[in-house]
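A single protein chain has been omitted from the complex, and every remaining protein chain is retained in its original position.
Then we have chain A:
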Amino acid sequence: MKEDFTAAKGWLERIGELPIAHPVAVMNVCGGHERSLTQLGLRGVLPPNVKLISGPGCPVCVCPEEDLADAIALALTGDVTLVAFGDMLRVPINAAKGEVRSLAEARAKGADIRPISAPQEAVALAASNPARPVVFFAAGFETTTAPVAAMLAQGVPENLSVLLAARLTWPAVDMLLASGDAALDALIAPGHVAAVMGASEWGFIPERYHLPVAVAGFSANSLLAALYSVLRQKLAGKPFLDNCYAELVAPEGNLRAQALLAEVMEVTDANWRGIGVVPRSGFALRGEWKRFDARARFEFSALPRRRAGEMPPGCDCAAVVLGKKQPDQCRLYGTACTPQNPVGPCMVSDEGACHIWWQGGTRAAA
């Protein structure tokens, strides 16, 4: 870290020299950024007028309750092996007392549910058990969804299907800015999403909303360079799209990955847990890949759910995801809700702001 810190120190000094007379709120929209900012302790060393906000950067946190309930119900039938990224297993849903509230609880009741860390593990599992239906419950942003598209395009065993809960990052930011009630002055754009989709995808922020934006990587150096850029843009009153992660992010992104996404999936309106439907923010399988859609292969119960789409009572995850509250402003933080006993998804996922703040040492509500 030594070299990075030397460079980072230079950026910190330059930020410290900026005449920031009024508070400036800078939002990141990536769990990886939030983790770096928190673990590196950057909030503690920036000028007091620079406020770092965590925005919609956690795909697990916004995975709709309906999808989780469907995955749980399907796994409990005993007819399938369900695989999901490990983060998903402990996410709780609203359920009556005594009912199964998470995939982990379903697993404890005997459902065949297995955590995976890569789509190829789902392929391998399906290939080694050709008579057994394997369902890949796939939540994630573009960085995860493009690999799922690649997996399907390359060819998968017929007994593998996908229960897709994939989301695009930028439409949520667009909706937030269009709503007019986002208290933010600048954005740090997600480095690895941009590596796939292209830095230019974030050009709408200065163009449409006249706000500064910079794509950042995950080192202190890259994050502080991006922060310096957006603060300078703000002070100059000339917002533009900057790229402080050019070593990995091209303006056009990874064209091959985008082509795979476009071939296998189409963009749809999608529900975000606690937030509602965000236009053109989800994916569905298209064309010949529709037959790998788990929703086309299995009966899902049409039972109405009382609080479908909502966060658990008292949980401020939706406000935290939208950057309207900091994690420690939730009244459950650190008391009713901890990583050992999470109430909301933001305390479960490695990319959830609450979980990241807890790991960073914030152990009580503000």
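Keep this in mind: a contact is a pair of C-beta atoms (placed from the backbone, for glycine too) under 8 Å apart; a residue touches a chain by one contact, two chains touch by 3 or more; residues count from 1.
The working rule: contacts and distances are computed from a predicted model.
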item	value
Name of the absent chain as recorded in UniProt (options "Urease accessory protein UreD", "Hydrogenase expression/formation protein HypC", "Acyl-CoA reductase" or "Iron ABC transporter permease")	"Hydrogenase expression/formation protein HypC"
Residue of A:Ser36, A:Ser54 or A:Ser229 in touch with the missing chain, whole complex considered	A:Ser36
Contact with the hidden chain (one of A:Leu46, A:Val60 or A:Leu224)	A:Val60
Selected residue (touches chain absent from view) among A:Asp112, A:Asp293, A:Glu310 or A:Asp350	A:Asp350
Identified contact with the non-displayed chain, of A:Ser54, A:Thr144 or A:Asn271	A:Thr144
Touch list for chain A against the chain that is not drawn	1-4, 30-32, 35-36, 39-40, 57, 59-60, 85, 87, 117-121, 140-141, 143-144, 146-147, 150-151, 153-154, 190, 192-193, 195-196, 217-221, 247-248, 254, 256-257, 260, 350-351, 359-360
